[in-house]
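One structure is given here, and the rest of the page talks about it.
One chain of protein is taken out of this complex; the other chains stay put.
Chains: A, B and C, in written order; residue numbering restarts at 1 for each.
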Amino acid sequence: MNQAVEQSTPDLVELRVPARAEWVALARLAAATVANRLHFSIEEIEDVKLAVAEACAAVIQHDGHGEFISLTCEALVDALRIRVHDSGRHGVAPAGSRHMNFEEARVAGLGIFLIRTLMDEVSYDVHPQHGTDLLMVKRLAGRPE
Amino acid sequence: MNQAVEQSTPDLVELRVPARAEWVALARLAAATVANRLHFSIEEIEDVKLAVAEACAAVIQHDGHGEFISLTCEALVDALRIRVHDSGRHGVAPAGSRHMNFEEARVAGLGIFLIRTLMDEVSYDVHPQHGTDLLMVKRLAGRPE
Amino acid sequence: MDIKVNVREAPGDCYIVDLSGEIDVYTSPKVKDAVGTLIDRGVYHLVINLEKVRYIDSTGLGVLIGGLKRVREHGGSVNLVCTNLQIKKIFDITGLVKIFGIFDSEDAAMKALV
Partner (left out) sequence: MDIKVNVREAPGDCYIVDLSGEIDVYTSPKVKDAVGTLIDRGVYHLVINLEKVRYIDSTGLGVLIGGLKRVREHGGSVNLVCTNLQIKKIFDITGLVKIFGIFDSEDAAMKALV
């Protein structure tokens, strides 16, 4: 193996799965594998798994979501950066699609609340043409910002 | 959720990981998840995992491989189609890189042999500019070709 | 990647629902069905045993909250058995500890049912 090539490759993992509930477990696992490589604690790895799962569930439960969810996990020196991309064009919900009732909206709010609590940085990027990105960062404990 | 959109989305899973040994387990798992969705038997799922692992190991152990391995798993009606893509340009091995000795070549041969035995169809696609694709198909038992 | 649901009758008009596995966006409909079926049959005092649950997400919490709301309309209650620290943490940070009874053992959860 070529060591020089080996070491310069960033720990970048990308996964694209159908935007359906049965694929969320795989997304969780991919993120957990990257978090594990960064030597996060078991509790922190669980936090990351849940945040990714909530991000995927939010996409899936949102009207007008795209066909696929893309997950990008990037291992930085002192943090894990995760992007969950939904290619759906929001606001252009297909006719006849379901709208959330109050109760469902409340549970969805719980998901977003969990993401914000479990991750250190959370932001959204909404591109009317290219879909929505949720960006999340979890820092390794004890490292300064 | 919009059922029409849900059902028309093909079961297509793509994973891109650094071409390093520690990421092969995740590739194995992604392929196993898709095989499981297709209701392959446990033994067949193990076959798929091993074939994907051998394909990844072959890339990693090959001089001049690319930085990343891309795995594409497509669930067809009666089969699982898998593509393992290495973006490396073969024959352009970096200077000073290692060459396999006879023993290593023999073990690599064992890997290819396993892939051919465990999968129903195996083929290569070599693009001098874009790297190498290994294509593998595993059919659901009892389904005609 | 799966959930197992098992319903047991217990003394005193009460039922125990054993869950084991992962309660997520994929598996929670199965839990919702099981709990909903019990409530439809007039069971309003439930213990839900989460001891073998390794993972729960907001859709799982939503199912539990929904069940609790339904039984409360009939003066019922839902007590949870939960020992997994990660899952306890989720109930903590969401404030749901305040609306569910959460116990370390099935015995304690049963005794505390009104």
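The criterion applied here is as follows: a residue touches a chain if its C-beta (ideal position, glycine included) is under 8 Å from a C-beta of that chain, and two chains touch if they have at least 3 such contacts.
The shown structure was predicted, so the numbers you read here are calculated from the model rather than taken from an experiment.
Counted over the whole complex, the shown chains touched by the missing one are B. Of the options B:49, B:65 or B:139, the residue whose C-beta touches the omitted chain is B:49.
When the missing chain is restored to the complex, the residue among B:107, B:126 or B:141 that touches it is B:107. Summarising the interface, chain B meets the missing chain with residues 21-22, 24-25, 28, 43, 46, 49-50, 53-54, 56-57, 60-61, 103-104, 106-108, 110-111, 113-114, 117.
Here is the rule we use: only the chains that are shown with their structure count from here on.
The minimum number of touch steps linking chain A to chain C comes to 1. Of all chains present, the one whose mean CA position sits nearest the global mean of protein CA atoms is A. In whole angstrom, the spacing between the mean C-alpha positions of chain A and chain C is 27. Mean C-alpha position of chain A lies 25 Å from that of chain B. Annotation for chain B: residues touching 2 or more other chains are 33.
Looking at chain C, residues 1 sit in touch with two or more other chains.
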